[in-house]
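Omission of a single protein chain aside, the complex is shown with its protein chains in their original locations.
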């Protein structure tokens, strides 16, 4: 454990790339399943996503990792295996949220919250990771509610009872925040 | 490891509340997906469940935890993280059994048994946890077969070839028994 670990330029770039790439894959799932639909096409698209989406998730990954390192000492014994497991875990939950698009919202939401709890139990070492999870929930969910209300994109109306977003969305963001915190530890030096 | 660990009144209450709450969420999934249907409406309901259902699961959680502590010494190094992971794991399987309601019964059952095996490999330390799993299978499956035969509730007929209940039901109960045993260890003192 070291209290002065930081993110160098390659780490910042790597974290941004991981967040952006994983968000493109996840968003393709949401678009393909009809969970979401982009309404504003006056922006460049990359694969199935409006360009701003991977940029925001990539930047969010970097920001959460940096916040994590500010909050508490980081473990120095974590390697690529830990990073791969964390990225895979969040990507799996992201894919699940697309695959349950036509299922009843109750058990779909229960499954996503249960999986997010497993991710938290596995990847959150201390309170700082939970803080990152909460930050991701507040920033991510609020942003999506606002952009959905503004007509930039929308969730399918049968899954959007939470002010225009699905009830499983906070759990997806929480797991994203917890794993971004862990990636901060892995990529720091 | 201590051989004289017991459940105090707050622990008993906590275990009952966990089992009851998790069963309400899981049962909502079964009702929403059409996996189950209550036929007897001459009893009070809470959310989507007949009142006796969460009471039975809550009581079962307490009973299994107590049996576990009778059978073998308990670990004393388990905390809330372990409890959260166990509850989340069983809740995830419970939600999966609702979400696969319209899928072919073969792969649905294979998935639930595989997930229950993973839960067992992760949470069952010794034979006493397996005994709790088997107790849960026998008591739970038998109770559901009898109550289904008595016309109190029913499973959808395309998923009920096992004397009126689905073939994945024993695996769900086994994981419930194994995790209840682990919760007994966590909540004992």
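Just so it is clear, A and B label the chains in written order, and each chain counts residues from 1 on its own.
Heads up, the rule we're going with is that a residue touches a chain if its C-beta (ideal position, glycine included) is under 8 Å from a C-beta of that chain, and two chains touch if they have at least 3 such contacts.
Everything quoted here is computed from the prediction, not taken from an experiment.
Asks: I'm checking contacts with the chain that's been left out. Which of A:12, A:59, A:95 or A:130 qualifies?
Replies: A:95
Asks: From the listed residues B:50, B:66, B:85 or B:100, report the one that touches the chain absent from this view.
Replies: Considering the complete complex, B:100 is the one touching the chain left out.
Asks: Looking at A:72, A:85, A:134 or A:162, which residue reaches the missing chain?
Replies: Spelled out, the listed residue whose C-beta touches the missing chain is A:85.
Asks: Write down which of A:32, A:51, A:146 or A:163 is the residue touching the left-out chain.
Replies: A:32
Asks: At which residues does subunit B meet the chain that is not included here?
Replies: With respect to the unshown chain, the touching residues of subunit B are 100, 103-108, 110-111, 113-115, 117-118, 120-122.
Asks: Which subunit A residues would touch the chain omitted from the figure, given the whole complex?
Replies: Residues 25-26, 28-30, 32-33, 81-82, 84-85, 87-89, 91-92, 94-96, 98-99 of subunit A touch the chain that is not shown.
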